[in-house]
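All protein chains but one are shown in place.
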Amino acid sequence: MEGAWVALALTLKVASCATALNLLFGVGVGYAMARWRFPGRDLLDALLTLPMVMPPTVLGYYLLVLIGSRGPIGAWLLQHFGIRLIFTWQAAVIAATVVAFPLVFKAARAAFETVEPQLEEAARTLGIGEAAVFFRVSLPLAWRGILSGLLLSFARALGEFGATLMVAGSIPGKTQTLSIAVYEAVQAGQDDMANFLVAVTSLTCIAVLLAAGKLVPGRVAPRL
Amino acid sequence: MLHQLIRHLPRFMGAAGAVGALVLSAPACAADLTVSAAASLTNAFRDLAPAFEAAHPGTKVQLNFAASGALLQQIAKGAPVDVFASADQETMDQAQTQKLVEAGQRRNFVSNTLVVIVPTGAAAAATPKAIGDLTQPAYPRIAIGLPASVPVGRYTQSVLQAAGLWAMMEPKMIGAQNVRQALDYVARAEVEAGFVYATDAALMPDKVKVALTVPTTTPVLYPVAPIVGSPNAALAQQFADYLVSAPAQAVFARHGFGKP
Partner (left out) sequence: MDWNVALTKHLRHEDAHFELEVAFSSHAPRLALFGPSGAGKTQVIKMLAGISRPDHGHVRIAGHVLFDSAAGVNLPARQRRLGYVFQDYALFPHLTVQQNIGFALQGGWRNPALRGAAPPAVQRWLDAFHLQPVAGLYPHQISGGQRQRVALARALVHEPAALLLDEPFAALDKALRQRLRDELRDLQATLRIPTLLITHDDDDLQALADDVVHMSAGKVAPAPQSSA
């Protein structure tokens, strides 16, 4: 059953990295979309939400075509850096990040839209720069909404299967996440292993939910 | 809005019922024959099914392809399969042990060859001339079917173990869920080499080329058997018989399979 712990550690690593990336991109893009109007904003929003509604295998295929050795991005990486992404845990992170991105992005955008622009204006008149306005006013007030998006993103990344299988394959210790391990154990008729993996996965999900309950603060200064 | 929904409820129910009836009413058939076959048989079986249907009017052949091990699990867990064709004896042995097939009803219907393929553009230095070449650094990634559930992986593993190369090559192995996925990995040049059947390699001559033919420790023989307890037992047997008939064998030969 040692393979199960390896798969668990790998799954947590991939999900954490994916969530960290989505924190960066999802919050950044969410803020931009909440604050700036530009022609085509709605279309861009729809495109950015697409990974949430697309079947993971379709998404996985697009990623494979893009970052594979012969794809536009993959070939460039191979040529200039000697990097091959397919079958690496980094590819698993990319798959999980893309799949879970809309969850953070939409939550962040909605959260920033509830922050009164007037508060940001007040901060500006008080002499602080744009970055400070973001970190001192916008982000603290939007944080709760963003956090719930992040937790959803983490949970989604934990369970990601279709896209991951396509670009990262299934290599024990490197890319075989819990969901893939369960799939293969069932295929191979290893019911004991499958049961154990399912138990480990379920306990992990419960732990995540409990942690989520503790992390999202119960009280924060309500709006004036 | 809810009260509007309730007011129109009878109309909704009628519409839902009509849609349901449409969905549930499949065209009436004399019988549906469900055949689970190893992934490497995909193209050949797709060619054979219409001929079988023509010879047995009113029959519809439902084909289900995956790695033999995966198919076995489905059957073991109760999937309503009538005929099972696997790519190696071991999977069928497991089926027999689990009383899913009867010894007397199983027979071999084709044979195949194990080959090593490389992407078409591979340089001479990246094309192995012997199995041992694969241990070189020129081949950092090698596609192989997962031995736990994919016959081609098992054939590969026993060959490499017999040659004393398995331990050295195992870290380079990229496991595929079935032989077609191994083929795809090579076709995309995500791996430097892969172990597939000759029949699979023949499907993508523009993307992969055969570097080596590998003699296996046991012959690559595909067995077929009707599933015990199938409601279409007679039809299932007829299908199994059909596979060894001359016309079917000609189709198999066209796809590159050998005689059983």
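Order of writing sets the labels: A and B. Residues in every chain begin at 1.
In the analysis below, contacts are C-beta pairs under 8 Å (C-beta built on N, C-alpha and C of every residue); 3 or more make two chains touch, one makes a residue touch a chain.
Being a predicted model, the structure only gives us computed values, none of them experimental.
> Where does the absent chain make contact, in terms of the chains shown?
Over the full assembly, the chain not pictured touches A.
> Check each of A:64, A:141 or A:181 against the chain that is not shown and name the one that touches it.
Hidden-chain contact among the options goes to A:141.
> List the residues of subunit A that touch the chain left out of this view.
116, 118-119, 121-129, 131-132, 135-137, 140-141, 220-224
Just so it is clear, only the chains that are shown with their structure count from here on.
> If you average the Cα atoms of subunit A and of subunit B to get two centres, how far apart are those centres in Å?
The computed centroid separation for subunit A versus subunit B comes out at 35 Å.
> Which subunit B residues qualify as touching subunit A in the complex?
67, 69-70, 72-73, 76, 94, 141, 146, 148-149, 174-177, 185, 188-191
> For subunit A, which residues count as touching subunit B in their complex?
64, 68-70, 84, 86-87, 165, 169-171, 184, 186-190
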